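Here is the structure we will look at.
The complex appears here without one of its protein chains, the remainder shown in place.
Chain naming follows the written order as A and B, and within any one chain the residues start at number 1.
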Amino acid sequence: MSKIAGIGVLIAGFLLAARLCFGGPADPSQIPSIFRPQSTPADSIFRLSMVVLTITGAIFAVVFCLLVYAISKYRRRGDDDGREPPQVYGSNQVEIAWIVIPVLIVLVLFLVTARVIHSIQDAPQPPGAIEVVAIGHQFWWEFRYPALGVVTANELHVPVSNPSHPTPTFMTLSSADTDHSFWVPRLAGKTDLIPNRINHMWIEPHETGVYLGQCAQYCGTQHAKMLLRVYVDSPEQFDRWVQEEKKPAVLNGSAEQGRQVFETTACVNCHAISGTVADGRFGPDLTHLMSRDTIASGAAPNTPEQLKLWIRNPDAIKPGSLMPAMQLSEKDLDALTTYLETLR
Amino acid sequence: MASETIAITGTAEIGRPISERLHDWIVTVDHKKLGILYIVYSLIFLVIGGVEATIIRVQLIVPHNQFVSPQVFNRMMTMHGTTMIFFVAMPILFGFGTYLIPLMIGARDMAFPRLNAFSFWMTAFGGLLLYFSFVGGNGLYGAGNAPDVGWWAYAPLTSRAFSVGHSTDFWTLALLVSGVGSIGTAVNFITTILCMRCPGMTLGKMPLLAWLNLVMGGMVILAVSPLTAAQAMLCIDRYLGGHFFDTQAGGSAVLWMHFFWIFGHPEVYVLIIPAFAFLSEIVPVFSRKPIFGYPVMVAATVCIGFVSLSVWAHHMFTVGMNSYANSFFTITTMAVGVPTGIKIFNWLGTMWGGKIHFRTPMLFCIGFLFQFLIAGLTGIMLGASPFNWQLSGSYFVVAHFHYVIVGGILFALFGAFYYWFPKMSGRMYDEVLGKCHFWLFLIGFHMTFDFMHIPGILGMPRRIYTYEPGRGWEIWNLIVTIGVVFQAAGVLVFVVNLLWSLFKGEPAGNDPWDAWTLEWSTTSPPPDYNFATIPVVHSRRPLWDLKHPEDPDWKYE
Partner (left out) sequence: MSAAVVAPTRTEPEWILPSRGRVGMISLIVAECAIFTIFVVAYIFYIGKSLSGPMPKDVLEIPIFNTICLLSSSLTIHLAVRALRSARVNAFGLWWFVTMVLGTIFLVGTGREWQHLIFEKGLTVSTNLFGTTYYSLVGLHAFHVTVGLIGIVLAMIFTLLGKVEPVHGERVEVFSMYWHFVDAVWVVVFTVVYIIGR
């Protein structure tokens, strides 16, 4: 009996969980649930997952009931006479039944699944598609839009896709160092970024908003903070963003001192700022740093204090990241931060 | 029964100095002592691995926790996985097999007793080598550290460029060494089962435990060898300047994945098949019926053995294989679920119409049945490639495989412990403590691993030392961590029960369970020579035939 009560508690827990999976009290848009898709590939996967869950759920219900029935009906009673029950060695008919039925179930499941595999992986790229090259680094994301002449990092902007004139984003994935994986659950299943290998994936978002994700393949110490933010913009917003990103860095005379600090310290070894001498590729492109909501691949909000802290002591924000502590004097640090704050 | 007439009463044992008895254990080639050595070794590492898991869960109880640094966390998650698979699960299952197989097939020892001892000590040394990394990982000048590359050690994270120092080498070499031990044990199992059965025990009449360990042995020699090869290649890369997995030189990171998973997937079947063996011995005895469908159980196991060699890339669905490859591995993965499911049905059929005794071994087996059912079904979900693109690399997978390994294998192991403890020690364990262990552990297991599926569905990847607040993951991580307390309590009760019963338990007698296989015909514990005269058998349940001469098994099958 206590077992039944315990099972009841678990079922209640699962129902609560289901409620939360489908959007609970936390700000729903921030929950990257695979069961709240907002993009075509994620939709296909969701529909498939419902079929799979229904079938496996039914199997579970049947076998669960049989097991519960068996252990209750065939338990040894208190008044047992001690004789052995009839010794049954097997039954060919029963065996055949419970071989054939699972085989049929597997066949159905496979056919349904194979269709979805092909529809996602072999989808043709429509002419209006945006092309993005994503390169994984320890522990940040490089995004390039070759056709649009844009280079940015960590925060991906894509246009929302209208079914009458689709503008999905087709991504080419690779890595500069170890294996990574691009996972934004509400937009698509994950695909790995592997050095010396080109992978492909696509997303086709239906609604504007910010979608959260992060690296899903262990890549080293700061794998946990290689976060992703995908900004699905309206077509106008996206065009505006592209126009701004294409421009070289803002040249603001009041930040000249900071620019000097940047260009004469090791910053230029790793970072690029277009329109200046800085052309490093090891770290993120900083040309439009201030257009991003976060720094350090989502590990900290993009505020002057956090930026200063990041430059002074990256380990305080992301211990083990490959950004070195720059050992600058406070005066230089202030100037540098002021300069970086001008890079809209 | 003649096999018990000359029992060693133990009086000769008392008075022997402890150093001599210890020496006996170290130089022994007796399969029973080696089996116990394997089991005790594994239990120690179970506790250590459990501590590592606890550290992981405490760190993850709230977001942005600072219980341990990311570096320490990554070592904990690597060591937890490596320890549990290679130095807990494999040795303990080898240990039970080593102990039981000769007894159950009517032999005096394994085919190669010295190889048996060698294999155990290789495995043991491998574990010690791995843990020495905490001290020696960075060489003499740095503070030591343990490997932190995950238990799969994906390339190129393991190259010299990204894994500085020797911590990765400890992983590689420890597993190479223990891998040699595993292959030795497997060769021994196969040879013993094929060549040392007592007269009358044809392959169709041997206990299912023997059959399943035979299949397991075959899988070990086919699966562990690729890991050995891959690790040799990794050593060549790291020390001889080789380029097997050097992506800068045109090498392939995916090649490591293929090699690793060609080992890694059959490995999990290597672990589950002996657990199936325990079920197949315990469920019949406590249902008072023979196993339902013995030939089908054998066929299903052999089938699993073969098909499981073809599913490995379902661990690589996200790697960018083409749609045909993904479809192939989807169907093989789903196909292997069929013979596995058949086994569940056959155990159900064994209980059906029986008289079930809810003693502790049976409780754990019943837990296994429910939990393995769920684990198998989440496995089918993961086998559907597109669904896998969302679920892999997340806490859903972590929940799935812990459901199999803890909810399945560990439960079956606990059942096996309680079932054969009387035979191995000569004493009965305490039944109340046993049931206490079961319920505590059951509650803890479900608290942790049921709810662990949810963060995975909500987008939480695995192997992260912390996570962002506001994504809906907090409550689930909290519940998951609290479940650890109950599991730890259950294991504590288990250890107390074992130790107390070892010294103070009731004498068990030869056959406390009224069972039917040959090991129950010897004394508890069995004498060194197992059987005074080698038995001759005529059916799958020789002791049933003896106890029921009017209705022996050989009349029916």
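In this text, contacts are C-beta pairs under 8 Å (C-beta built on N, C-alpha and C of every residue); 3 or more make two chains touch, one makes a residue touch a chain.
If you're wondering where the values come from, they're calculated on a predicted model, not measured in any experiment.
The hidden chain, counted over the whole complex, makes contact with B.
Interface note for the absent chain: among B:S42, B:Q59, B:N213 or B:S252, the touching residue is B:S252. When you scan B:L43, B:M76 or B:I190 for touch with the missing chain, the hit is B:I190. Although one chain is not drawn, the whole complex shows that of B:M233, B:I304 or B:M321 it is B:M233 that touches it. Residues of subunit B that touch the chain left out of the display are 1-3, 111-112, 183, 186-188, 190-191, 194-197, 199-200, 217-218, 221-226, 228-230, 232-233, 236-237, 240-244, 249-252, 255, 259, 262, 518, 521, 531, 533, 535-538, 542, 545-546, 549, 552.
Assume only the chains that are shown with their structure count from here on.
Rounded to a whole number, the gap between the C-alpha centres of subunit A and subunit B is 33 angstrom. Residues of subunit B touching subunit A in their complex: 69-71, 74, 148-150, 154, 156-157, 162, 247-248, 250-254, 287-290, 292-296, 318-320, 322-323, 326-327, 330-331, 334-335, 337-338, 341-342, 344-346, 348-349, 351-358, 366, 369-370, 373-374, 377-378, 380-381, 384-394, 443, 446, 450-451, 454, 457-459, 461-468, 470-472, 476, 548, 551, 553, 556-557.
Of all the residues in subunit A, the ones that touch subunit B in their complex are 6, 10, 13-14, 17, 20-21, 24, 26-27, 30-35, 42, 44-45, 48-49, 52-53, 56, 59-60, 63-64, 66-67, 70-71, 74-76, 80, 84-91, 94-95, 98-99, 102-103, 106, 109-110, 113-114, 116-118, 120-122, 138, 173, 177-179, 181, 183, 185, 188-192, 194-197, 199-200, 212-225, 227, 298, 319-320.
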